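Every protein chain except one is present and positioned as in the full complex.
Here is chain A:
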Amino acid sequence: MLKIFTWLADGLVFSLLGLSPQSKWGDALHFFIEDTTKIYFLLAVMIYGIALLRASLKVEWVRDFLARRHRLTGYVMGAVLGAVTPFCSCSSIPLFLGFCSAGIPLGVTLAFLLTSPLINEVAVIMLLELLGWKLTLAYIFVGLMTGMLGGALLDLLKAERWLVPEVAKVYAAAAQAQSKTTEPTLNTRLSWRERHEFAKSELFEIFERVWKWVLIGVGLGAGLHGFVPAGFFEDYLGAGQWWSVPAAVVLGIPLYSNATGVIPVMKSLLLKGMPIGTTLAFCMSTVAASFPEFILLKQVMQFKLLAWVFGFLLLAFSLIGWILNLWGPVLLK
């Protein structure tokens, strides 16, 4: 069914504009038109569809649910819920405070916050479409693992001593208090009308946020696709050079993007021979380790805690990169 977008690009670029499929401009423009139209279409359909299903999932429910879990299940559920709960990074602070004052272990909250930017429906749709299901599964798996292990590690380090004093006080008080919440129930009895209203507003909201990232990402990807010679990265950044992975991770930090912008670039990097582990490490670092997010979190965390989180992410992404460079080629059909 999605062939229609290839035909559309064929028609526009080769027939209407008369560019040759062999020319650089023709190739790049074709890539750009095919991928932007296809991604916009898929996003519109999928965001609406997924939003209908999860209309009843609210952060308040997540808080009550996590507050009643054992620490270990908490890490797993924190990461999983971080992936599926609709949540914008501008709400990081109220969410963080809400979780802390509900007595949720800090590591569980961090598992939620670390996974949230890495995995979301938009990223998954784009990975599936551009890079295939095996790589998508691998991405989801390592994303969840990053969140869970990061949360567990920070609890082992007793990271709560590095909260800012006001928040530390709230956290300690909540840990003392016997939790008296009852098992939360999801309000799944929303009418279809309410679900439709929610899905519609989600669609507009997410689209408003990501449409330009798609253009930028696919634009960059198309440029790489048309103008960088095949095998370029293989020659310069081959899997043999161990340092290429941490270098890609460090390079990704100042580049702030969300998953929507970076996935089309990934596709081109891979096509040009960049090793899979290096590419994924770069992508995750761009998405999860960003300065704007860290500046926000500075309100609730002391520098030391931020540095630990940051250091953990860098190490985790490098490890992921190295491991995938070793056995990753099987993931790309």
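In this section, contacts are C-beta pairs under 8 Å (C-beta built on N, C-alpha and C of every residue); 3 or more make two chains touch, one makes a residue touch a chain; residues count from 1.
Note that in this section contacts and distances are computed from a predicted model.
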Listed names "Electron transfer flavoprotein small subunit", "D-lactate dehydrogenase (cytochrome)", "Thioredoxin family protein" or "Molybdopterin-dependent oxidoreductase", matching UniProt entry of the absent chain: "Thioredoxin family protein"
Touch with the omitted chain, as defined above, among A:Leu42, A:Leu128, A:Val170 or A:Leu190: A:Val170
Given A:Leu12, A:Leu42 or A:Val59, the one touching the chain that is not displayed: A:Val59
Candidates A:Ser20, A:Thr73 or A:Ser201 - the one touching the absent chain: A:Ser201
Contact with the hidden chain (one of A:Ser20, A:Thr73 or A:Ser91): A:Ser91
For chain A, residues in touch with the removed chain: 59-60, 63, 90-91, 93-95, 97-98, 101, 166-167, 170, 201, 205, 296, 299-300
